[in-house]
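Input: one structure, supplied below.
With one protein chain withheld, the remaining protein chains of the complex are depicted in position.
The block that comes next holds chain A.
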């Protein structure tokens, strides 16, 4: 990097370095005297101390503008996204029926995921609400009044509840359950007071398709949904936020695929049908919908 104008011998270079590190004549260490080093350290201590204080102050001021209860802006969350459980790395549910290990981790995850939905816990923590209408809980003058949540019992998931299920959510028989959930958005009145439900279809991405025929629709076969029709009730809305809506239970829709064509990859897309949720966002592939891959390997 440094251009050597005059050729220096190796010894000279070492000597110069030595002198730079400690110059005994001027008592300079790395080109500065002790006092100079003291000054410079003190200076940076003060300067960076001040800068840290300034940063802390401005951050504190900024955080005063943010409430604990709702975020200041929610413009990005106009359309809630959909997501599946079990959560896998590439959103693909692959089940080797004969190979227990291939699906055991899914089962473990689901067990854990569904634990809060156990009827006993629900009954203990949450209210029984009237279906078909929003469960609104205005503050009524009490600031940040803690909010109650509605029950979503695990038994509502029927065959997919996994309670006393020897098939392990159907994974051991090649009829797996996949759970669909909608992202939580504070103060979002999903469905705009009309009933809403989740529907799923087999749908191969357009550029993989053969001449307009959608094989995945055929390969997907039959499925059943719990609650029936894939309904999501209005009573689970609105959500009031983590801090004040402590025991909020997210509604789920379980889809049990009954006879997927084995040994092929099937693309499944589930979307929510709700009056105020658009599901056709070009850029956000998960706005109001979720796409995942299903593959049942049987020998």
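Everything below uses one rule, namely that a contact is a pair of C-beta atoms (placed from the backbone, for glycine too) under 8 Å apart; a residue touches a chain by one contact, two chains touch by 3 or more; residues count from 1.
Here is the rule we use: contacts and distances are computed from a predicted model.
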- prompt: From the names "Kynurenine--oxoglutarate transaminase 3", "Sodium/potassium-transporting ATPase subunit alpha", "Defective in cullin neddylation protein" or "Auxin-responsive protein", which one matches the UniProt record for the unseen chain?
  reply: "Sodium/potassium-transporting ATPase subunit alpha"
- prompt: Looking at the whole complex, which of A:70, A:118 or A:137 touches the chain that is not displayed?
  reply: A:70
Query: Out of A:10, A:30 or A:62, which touches the unshown chain?
result: A:62
Query: Of the listed residues A:154, A:181 or A:204, which contacts the missing chain in the full complex?
result: A:181
- prompt: Touching the missing chain, which residues of chain A?
  reply: 1-3, 36, 39-40, 43-44, 47-48, 51, 54-55, 58-59, 62-63, 65-66, 70-74, 76-77, 80-83, 89-91, 181, 183-186, 239, 241-243, 245, 248, 281, 283-287, 290
